[in-house]
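Removed from the display is one protein chain of the complex; every other protein chain stays in position.
Take a look at subunit A:
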Amino acid sequence: MDKTMSIEEVVASLESGMTIGIGGWGARRKPMALVRAIYRSPLEDLTVVSYGGADVGLLCAAGKVRRVVAPFVTLDSIPLEPHFRAARQAGAVEFTEYDEGMFMFGLLAAAHRLPFLPTRAGLGSDVMRVNPELRTVRSPYGEAGQDGEELVAVPALALDAALVHMDRADIRGNGQYLGPDPYLDDLFVKAAARSYVSCERLVGPGGLDGPPQSLLVSRMHVTGVVETPGGGHFTESSRDGGPGGGPGGGPGGRPGGGRDEAFQRHYAAAAADPQAWAAFAGRFLSGDEAAYQEAVRRWHEEREEGTR
């Protein structure tokens, strides 16, 4: 059983108009290699469901997105994502804005084939105003002669496809994370009709060493797996740099596991200015993933030379 695919094969299996969930959180462990491949694909009209970061920003910049479903879009160390801001301020994307907990409940509902799950989160806030399709539900269990409590019924966030990035995976599609936080990646893959795992390092069956609790994604939920060393760049990821790198090795000679803050600053500055963005996109996003990794390596080299 070998579910190994190429980046291009994963993206070719997606269709315009799909609802696509993207794992990770903000600027952390995002499947950026797959996102970059969508960026240069003919796909369009996507609904992107994400605890959003540069994944949402890049796809907005490429005009791939009809609707964003998210509680936030942020680069963490840089609070606001410039491309997402620009798209919203231009009225270029629709937006379903949920509370972070509501969003998790939507994924939980979809992952467990429930139409909705109830929560207090959202009550009294403008989340109810800006999402007029949201309904409340009354608890059938009254207390002390009172009617049951009124709660927000968060609809299932069912996904056509989910994309997640793991530190390590095996060729059957089992995925392992080696950082401190699983985020909601297991819910994303369970909420999706099809799921694709990209990983820093691909191993054979039985090759996922480490605590069993780190085995986050099961092959029963995974359609395809693709090895993308540095594929989480520039988000926080890369806890398994592979042969020669070892756990903690990162691309471009960076210390492993960390976000590439210098490159993220470069991205954010470029994204805030159309001319600078054209140059950035030409240099980093016009080729395939290997070309991207090489361009990033050279960028760091030049930068280091510049500081000598």
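By our rule, a residue touches a chain if its C-beta (ideal position, glycine included) is under 8 Å from a C-beta of that chain, and two chains touch if they have at least 3 such contacts; residues count from 1.
We adopt the following convention: contacts and distances are computed from a predicted model.
Engineer: Looking only at the UniProt record of the hidden chain, which name from "ABC-type quaternary amine transporter", "Peptide/nickel transport system substrate-binding protein", "Carbon-monoxide dehydrogenase large subunit" or "Acyl CoA:acetate/3-ketoacid CoA transferase beta subunit" is the right one?
Structural biologist: The missing chain's protein name, per its UniProt entry, is "Acyl CoA:acetate/3-ketoacid CoA transferase beta subunit".
Engineer: Tell me which of A:40, A:67, A:85 or A:283 is the one touching the absent chain.
Structural biologist: A:85
Engineer: Using the touch definition up top, pick the residue from A:31, A:122, A:175 or A:232 that touches the left-out chain.
Structural biologist: A:122
Engineer: Touching the hidden chain in the full complex, which residues of subunit A are there? Just list them.
Structural biologist: 25, 51-52, 70-74, 79-80, 84-85, 88-91, 97-102, 104, 119-127, 129-130, 146, 149-150, 179-184, 236, 257-258
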